[in-house]
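To start, the structure itself, in structure tokens.
Only one protein chain is missing; all other protein chains are in place.
In order of appearance the chains are A and B, and numbering begins at 1 in each one.
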Amino acid sequence: MGVEQKAGNLGVVTVGLEEAVNWARINAMWPMLFGLACCAIEMMSAQAAHFDMSRFGMELMRASPRQSELMIVAGRVSRKMAPVLRRLYDQMPDPKWVISMGDCASCSGVFNNYALLQGVDEVVPVDVYVAGCPPRPEALIHGVITLYNKVKNEKLGTWV
Amino acid sequence: MSEEHLKNTLKMLRDRFGLHESELMKYPPTFMATADKIVEISRTLRDEFGYNLLCELTAVDYYPEDMPRFHTVYGYYNIAENSRMAIRVPVNGENPSLPTLSEVYPGANWLERELWDMFGIKFEGHPDMRRILMPYDWEGHPLRKDYPLGYEEPQFTFNFDEIDKRKHHGRYEEA
Partner (left out) sequence: MADPIELDYPELKHLVSERALKGETVLLNMGPQHPSTHGVLRLLLELDGETIVNCVPDIGFLHTGIEKNMEAKRWELAEVMTDRTDYLNNTGNNLGYCQAIEKLADLDVPPRAQAVRVILVELERISNHLVWLGTQALDLAAQSMFLYCFREREYILDIKELCSGQRMMTTYFRPGGLWRDIPADFEIAVRRFLRMFPSRIKQYEALLTKNPIWLERTRKIGKISAEQAIALSLTGPVLRGSGVAYDVRKAQPYSGYEQYDFIVPTGTNGDVYDRYLVRMEEMRQSLRIIQQALDKLPYGPFRSNNRKYVPPPRAELGTSMEAVIHHFKLWTEGFNIPKGAVYSPVESPKGELGYYLESDGSNHPYRIHMRAPSFLAIQALPVLAKGHLVADLVAIIGSIDIVLGDCDR
């Protein structure tokens, strides 16, 4: 006889701990504003009314790293900006995820030269890469949903 | 109106300063000048002939040649008379330096800083000569022709590990 049969009409539902915590993390993941270049404009378009990202829980974008969980690196990261990026990543509290949006953040895109980081995974660990130059807002939303699916499958042992 | 004014200006430059035209620039009409006269020429153009907008200040590197190695291009525009012209100044390869134009045109301040950063051309009398686009401790002047492009090789199987080491966060196992 489990708890559910005994509880009856008390309005109690039992669920696994991982499912509950992952459900809470997914449905209100607030990204940090890290729009650097052209992809930032598509990120703003994705946030605006036509392709609404707040349907998926990203109601607003927090400018402060201390209050956000997701860092969407949108745009090209130059060598001057790389220490700033790492510092902001370190200032975010756990749990945190990183989406690398666009070709320049994933692999430096069109620009293969001295001034850019060849992919943002030189400095921060990335969870989802979204391709495109710039990716359509629908592609960004697809990337966000992929991240949600990844978070849904996280297990107790990997939590920090 | 603008043709007349432009002709007068070009005539003045030929007579008063003894400059000759440059064959390289197709548009706008361009003259070659020397480094010591450029401030005086700019002042004359601005005060007497009304070329009050400095459009362009850039440089070109002709690397294997050393004397001159750089050509600095100054572009001027006269808003009232709608006429445009330019002046090219050759600069040598070792210790390249030019007098600053920031007293005549305050807008030239950052443009000259950019030339110092990208080419290594020093401007004497500039109030604030430091790097503007590259990080402050960068070595080298990127837009010179002997500075490498610095591109990353595509990752094939033979250099897979070498490039993978640089992307130390990009591995699948790390959560």
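Here is the rule we use: a residue touches a chain if its C-beta (ideal position, glycine included) is under 8 Å from a C-beta of that chain, and two chains touch if they have at least 3 such contacts.
Since this is a predicted model, take the numbers as computed values, not measurements.
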Contact with the hidden chain only, please: which chain B residues? 24-28, 52-56, 58, 60-61, 73, 75, 79, 82, 84, 86, 105-111, 114, 127-128, 130-135, 142-143, 147, 149, 151
Can you name the residues of chain A that touch the chain not displayed here? 33-34, 36-38, 40-42, 44-45, 48-50, 63, 75-76, 78, 80-81, 84, 88, 110-116, 133-134, 136
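Note that in this section only the chains that are shown with their structure count from here on.
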Residue numbers of chain B touching chain A in their complex, please. 134-135, 142, 147-152, 166-170, 174-175
Touching residues of chain A toward chain B in the complex: what are they? 79-80, 108, 112-115, 118-119, 121-126, 158
